[in-house]
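Report on the following structure.
So, chain A:
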Amino acid sequence: MHGITKRFPGVVANKDIAITVRKGTVHALIGENGAGKSTLMKILYGMQKPDEGTIAIDGEQVSFNTPGDAIARGIGMVHQHFMLADNLTVLENVVLGGEKLYGIGAKARKKIKEISDAYGLGVRPDALVEDLGVADRQRVEILKVLYRGAKILILDEPTAVLVPQEVDALFDNLRELKAEGLTVIFISHKLGEVLKVADDITVIRRGTTVGTADPKTATTKQLAELMVGSELPSPETRESTVTTTPMLQVEDLTVAETGVVMVRHETSARMMLPMDRTIDPSAELGRLLLDGVSFTIHKGEILGIAGVEGNGQTELIEALMGMISPAAGVITLDGTDITKSSVRKRRVGGIGYIPEDRHRHGLLLESPLWENRILGHVTERPNSKSGILDLKAARKDTERIVREYDVRTPGIEVTAASLSGGNQQKLIVGREMSHNPKFLIAAHPTRGVDVGAQAQIWDAIREARREGLAVLLISADLDELIGLSDTLRVIYRGRLVADADPATITPEELGTAMTGAASGHLEASDNHSAGTDAGTESPEDEAR
Partner candidate 1 sequence: MSTSTVSATSAAPKKPGGRKKLTLPWIMLIVAGALALVSVVRLISGANDLTSVGQVSGALSLAVPIGLAGLGGLWAERSGVVNIGLEGMMILGTWFGAWAGYQWGPWTGVLVGIAGGAAGGLLHAIITVTFNVNHIVSGVAINILALGFTQYLSNFTFAEAPGGSSKQSPQVEPIYKVTVPGLSDWMADLQGKHWFFVSDLAGVIGGLVTEISLLTIVALLLIPATWWVLWRTSFGLRLRSCGENPIAAESLGVNVYKYKYIAVIVSGALAGLGGVYLSEVASPIYQEGQTGGRGYIGLAAMIFGNWMPGGMAMGAGLFGFIDSLKLRGGAENVHAMLLLIAILLVLVCVWQLYKKKYIQAGVAAVFAALLFLWYATTDSVPSQFVDAAPYLTTLLVLALSAQRLRMPKADGMPYRKGQGK
Partner candidate 2 sequence: GGKKSSDASSSPSESGQKSAAIAYDIGGRGDQSFNDAAYAGLKKAETDLKIKTSEAEPTDGEGEADKVQRLTELARKGNNPVIGVGFAYAPAIKKVAPKFPDTTFGIIDDTSVTGPNIANLVFNEEQGSYLAGVAAAKVSKTGTVGFIGGVEVPLIKKFEAGFTQGVKDTNPNAKVLSAYLTQPPNFDGFAKPDLGKAAAQGQLDAGGADVVYAAAGLAGSGAIEAASAKGKWAIGVDSDQYNQAGLAKYKDSILTSVTKDVEDSVFNLIKSVEDGKPTTGEIRYGLDKDGVGLADSNPKYKEMADVIAAVEKAKADIIAKKINVKTAP
């Protein structure tokens, strides 16, 4: 690709980019958020047309108008965000657009099985994508590309949602593909990974190529400097502020799958009947999304929950927020039982919430920033007084947040959608912190946020913790998790199966536990399952 330039209204996403990828290699592309990596790849994939520049494949000049053209030239792309239709089966998602290859029936199913077996993807063709976990979805995405017999694979941040073991498995696959002569372009923010798998590295900054690196000699530090011109900030936090006053106590929290209710939960039997009428009641057994989860978070404590996505984190958050009602269990906040309280009551009662999916749960995308500042705190000052909104005060406070949290925006009247992800996140953090929460749920607080903003968000959390905030931290970024938490727990299939000391644990060990391979208390460099007391636990246990 040569001299690629792409302008968006107000942004030059790519500016005269040049990149050469050798055949049969894994080529890594790195750069901070918004550097233009995805845009460049979308151009290569025909999803966007470059304003200037040329692309040559095998020395032959090409011009793609649609992804179809690119696919025809043997290019396949796994996108940063999943490109799957939830309500279609895996088979349908895979064959879509490539129906000419093997049809849409038995032949296609056979082919999918074949590829799946060859790379150990373990994909079930007739499952609905909706029912798949993230890792499975990732595999479907890869399968989509392989199915089309792509010769050039683009993987845009494929590892963001995977645990280390899954990453390793993916890398094995990549090496295998490489051995077969395929070319892979790989985008990641995780520099360690990049060094592990790449043959060549290109660094992009603000839309231009700023350099290349040799993975054999480069260090992550050098790469980071190339990327952002600064050191990698670290989430390390060592001075403990943990007190002995419990802020949040969760006992035996159990959540059943939506649409099903528990019949005899007191007997811990998992016999459940569907709420809706179906033909055969006994044929349908629901399952537990959270199973007897108990923990305590004290004032000034950050409890980190590690786990592969889809193991009950979402349900835990939603149950704590009151968005779903648990089948069993008691939640106590600062001495008050809030198990039956509404979401609003809980928020007023002092729960802050940084949601895992900011677009779905944190923002009104089409509303101005100041309305987003009111969201979730409409009953509280300065947003309203006795049922009437105080727009002036809300606006003024929004300006304060924008200032204090360094939200990059031309003003508070623009819609939330027009902010970049990082800035949206800063706004949410600022909002939640403005109401002096007693307890904060922070789900992936820095996901997809670039290094600068990351540090700010960490600082904000640490600051509040010092003042006695209790935090439940859920993150896929294990460094963040280990660095910030005072206590660590591992969630697996709806249960808290292990705990660990963040002072000694390594990401690799934690990753192992997340796959369910280990349980109990995790000792550093000794991850055999040490069966702990399953009965009542002491506060000591909680405070590690």
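The set was built so that all candidates are chains of the complex that A comes from, given by their letters.
Rule of thumb we're sticking to: a residue touches a chain if its C-beta (ideal position, glycine included) is under 8 Å from a C-beta of that chain, and two chains touch if they have at least 3 such contacts; residues count from 1.
None of the values given here were measured: they were computed from a predicted structure.
Here chain A touches just one chain among 1 or 2 in this complex, the one numbered 1. Residue ranges on chain A touching candidate 1, taken from their complex, read 38, 45, 47-49, 66-71, 77, 79-88, 92-93, 95-100, 103-104, 127-128, 131-133, 136, 144, 257-260, 263, 270, 273-274, 276-281, 283-284, 286-289, 291-295, 310, 492-499, 516, 519-521, 529, 531-532, 534, 537.
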